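Every protein chain but one is kept in place in this view of the complex.
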Amino acid sequence: MSSGFEVATRARVQMVDVTPEVRAALRASGVVDGLCVVFVPHTTAAVTIQENSDPDVQRDVVAALARMVPDDPPGAGYRHLEGNSPAHVKASLLGNSVAVPVEGGELALGTWQGIYLFELDGPRSRRVRVSIVSG
Amino acid sequence: MSSGFEVATRARVQMVDVTPEVRAALRASGVVDGLCVVFVPHTTAAVTIQENSDPDVQRDVVAALARMVPDDPPGAGYRHLEGNSPAHVKASLLGNSVAVPVEGGELALGTWQGIYLFELDGPRSRRVRVSIVSG
Partner (left out) sequence: MSSGFEVATRARVQMVDVTPEVRAALRASGVVDGLCVVFVPHTTAAVTIQENSDPDVQRDVVAALARMVPDDPPGAGYRHLEGNSPAHVKASLLGNSVAVPVEGGELALGTWQGIYLFELDGPRSRRVRVSIVSG
């Protein structure tokens, strides 16, 4: 069973906690045991699981990605003319989806895990799909 | 239901659009609602979802990965004697599979999304598995 929701991001690069929306989709599905996949139909956004406690973790992840995939690397200009190639690269590194086991009708997330839409070329309106299969 | 196909890659590092083959596998399965996983049984190739419009995006992704995981980083030689350690590293960064929701008998890909076999140590003949489960 699939459903979806939209997220309005507010910065160029931003992690948005979508765990509540995913939990709501799981409850609506009625699935007790199986697998929940969260997917973004975009190529300059991603989905990742990360710590939901200290917001500095998100800042550090965003900053580390910017160091790894800099906006204008010396001596090697990007060719894609839209100017958002770093966002495309980061999307492939982070991935378009996460899969979380469903156990007892709940997401089997660890205590500190949250599911994040990772905006890489915002601000924009982004769609998120939640696909749930029974075990 | 699982099926598969082969891809003959033609360069050391190359992104090959396999969306048509995955769509054909989905149609053959008859699954209307569920999840489609595309998997490579290799450790020097990967699968990623990326923009299918401007080929410069693929060139930028390939070039950015080469900067992040250089063939011969100064002061830190690779130990693996086959000489393809960068390919192994990139495979773990990109991942061996992607998961795409199936809705109404179709892949729920975004308008600009394509599914790519990512050759990292070619040219070679590569196998791709498509695994489809009902929702």
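When the chains are written out, they are named A and B in that same order, and each has its own residue count from 1.
As a convention for this text, contacts are C-beta pairs under 8 Å (C-beta built on N, C-alpha and C of every residue); 3 or more make two chains touch, one makes a residue touch a chain.
Keep in mind it's a predicted model, so treat the numbers as computed, not measured.
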Which of A:7, A:22, A:35 or A:117 touches the missing chain? It is A:35
Interface residues of chain B toward the undisplayed chain are 1-2, 35, 37, 39-43, 68-69, 73, 76, 78-82, 85-86, 88-89, 91-93, 95-97, 99, 127, 129, 131-134
Missing-chain contacts on chain A, rising order, are 33-35, 48-51, 54, 56-57, 59-61, 63-65, 67-68, 93-95, 98-103, 108-113, 133-135
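Note that in this section only the chains that are shown with their structure count from here on.
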CA centroids of chain A and chain B: separation to the nearest Å works out as 19
